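Yeah, one chain of the complex is gone here, protein chain that is, but the others are all in their spots.
Letters A and B mark the chains as written, and numbering starts fresh at 1 in each.
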Amino acid sequence: MSGPVFIAGLGIITCIGNNLSTNLQSLDEGKSGIGKMQWLQSIHQGDLPVGEVKCSNAELAAAAGLSPKLPRTALLSALAAQEALLDAGWDKTSVLRTGFISANTVGGMDKTEKFFELFSKDPAAGKLADVVYHECGAVTGLVAAHLGIRHFMSTVSTACSSSANAIFTGDRMIRAGLLDFALVGGADALTRFTLNGFNTLMILDKELCRPFDENRQGLNLGEGGAYLLLASEKGLKQLNKKPYACVSGYANANDAFHQTASSPEGTGSFLAMKGALDKAGKQPSDMDYINLHGTGTLNNDIAEGTAISRLFGPAYPKMSSTKAYTGHTLGASGAVEAVYSVLAIQHGLIFPNLRLLTPMKEFPFRPVTIHLRNQRVQHVMSNSFGFGGNCTSLIFSAT
Amino acid sequence: MDNLCKLGFLAAEVLLQGTGHEKKYDETKTGLVLCNANASLDVDLKYAKTIQTGASPALFVYTLPNIVIGEISIRHRFKGENAFFVFRQFDGNFITEYVNGLFENKLIKSCICGWVDILKEDYRALLFLVEKGNPENGTAFTAENLNQLNQLENG
Partner (left out) sequence: MDNLKEQLKEQIIERLNLKDLKPADIGDDQALFVEGIGLDSIDALELIVLLQQEYNIKLSNAEDGPRVFHSVRTMADYITANNAPAKVST
């Protein structure tokens, strides 16, 4: 068995839209969803902009057909996963083998931190039922059960590259003949745990983030969920639909430099991007668009930019960071940006890098700052670089 | 480092001691594939306690299970493929399938894989160094052997 592995369904929920069509519309209209905190209760409500999904837990739960008492991460995951399956026309009664490979970093933390507040004052306070789904894998299990996926499931937790890693793990399992369908992606909800942690690392921007801008000040945190239904040729035949694109290349490498910062030369980024091109059997010049990791931190953008200079120079493809729209959705970001990359191929669109006023002085290239339409987008590279030096690059190609 | 990182770091030291690993393999060709059941829960609890009075950056950094891979990579300069999976229990089938795939696709020439887990007083590290070679010099890398070794070590 081996490739190709097709992308047959997409599902997504972020601060710029609750489904695929509204996400596409916001991208097309240049509408970012980052702003003042509305749902998360935090001491930083006034000073840190975030990319919140514009729904309460009750609204998410009603839409998903789940209990509103469940963790927000599970609700976001379920909604995006359901959309992908529906979009593909997947049938849970099919005899073909389906796996669920889902990423998250925060698990049920939004419920746990509320429980902890009560519990730390009084050991008898707080409801244990609220922390049953705390663990990352428990969230995956609950969503798999809800979707009716029984054959295989796993949870990837490698920080910001988690869902990108979930995507290529699914691809590998299909190529190895272990699965016919793989529902791959991830979700993460905003929590005080994460917000306070990133704040203490001093990498958050108090204003709206400006990826790849000379005067960038850091990232904005976001939340969301996104999934792709990958299918083997056999699986695609059963669905009887035209695929969006295929997964043509990927690679993962470790930067081996620091727990939370990238090496100045972008070693891990370089190895991941080069490895993905090698796997796809493509040259740098074959790439029509790079969806950058582009968080807006001083460190990431220079490291990623340096790696891009080394690999692509002197002829650079068009590129942009869509984190200017959604914020950094952490465990969901690899999948969110994979969905956007596939939309770029499907619609011939290149999305602008919002709020870029002054290009970085270190590089002879700059991301795209206007909407480009009717483009020939055949091959897209999507980067996701995570804490722990975990660097992944994915390549999607038109079929 | 938090306790999960210390556990993984030490286990990797013991695993590699006397093997001459750094002389045999290029740093971009060693893979790291680790799993556990508790992710980073041990340090998550410690970090959560600090949020009220002033979140601790030194603890927050470790609230991701794959940072242990980062620490091992920094120590040994490993730059190959790395992955961290969360499973309810040790799964020899998954580990062998995944790692064999990496070898077959010529992505790696050696691999450190296994289970590293800790929660308060309960800890367990079971690591394997996998290389291509003569099975007489070691144990064959199969799901059965891995699962058996896991049972043995479990006591």
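In this section, a residue touches a chain if its C-beta (ideal position, glycine included) is under 8 Å from a C-beta of that chain, and two chains touch if they have at least 3 such contacts.
Only a predicted model underlies this, so the values are computations on that prediction, with no experimental measurement involved.
Asks: Which listed residue (A:Ala63, A:Ala176, A:Leu201 or A:Leu372) would be found touching the missing chain in the intact complex?
Replies: Candidates A:Ala63, A:Ala176, A:Leu201 or A:Leu372; residue touching the omitted chain: A:Leu201.
Asks: Of the residues listed, B:Val61, B:Ile95, B:Val130 or B:Leu146, which one is in contact with the missing chain?
Replies: From the options B:Val61, B:Ile95, B:Val130 or B:Leu146, the contact with the absent chain belongs to B:Val61.
Asks: Identify the residue among A:Lys54, A:Lys114, A:His151 or A:His258 that touches the chain left out of the display.
Replies: Hidden-chain contact among the options goes to A:His258.
Asks: Kindly note down the residues of chain B that lie in touch with the hidden chain.
Replies: Those residues of chain B that touch the unshown chain are 53-58, 61.
Asks: Name every residue on chain A in touch with the hidden partner chain.
Replies: The missing chain touches chain A at positions 200-202, 258-261.
We take it that only the chains that are shown with their structure count from here on.
Asks: As a quick test, compute the distance in whole Å between the mean CA positions of chain A and chain B.
Replies: Computed value for the inter-centroid distance: 24 Å.
Asks: Report the residues of chain A in contact with chain B in the complex, numbered from low to high.
Replies: 105, 107, 109, 112-113, 116, 120, 134-137, 154-159, 165, 169, 172-173, 176, 178, 192-193, 196-201, 251-260, 267-268, 271, 275, 279, 386-390
Asks: Which part of chain B faces chain A closely enough to touch in the complex?
Replies: Per the stated touch rule, the residues are 27-28, 32, 37-39, 41, 44, 47-49, 51-52, 54-57, 60-71, 73-74, 76-88, 94, 97-98, 101, 105, 107.
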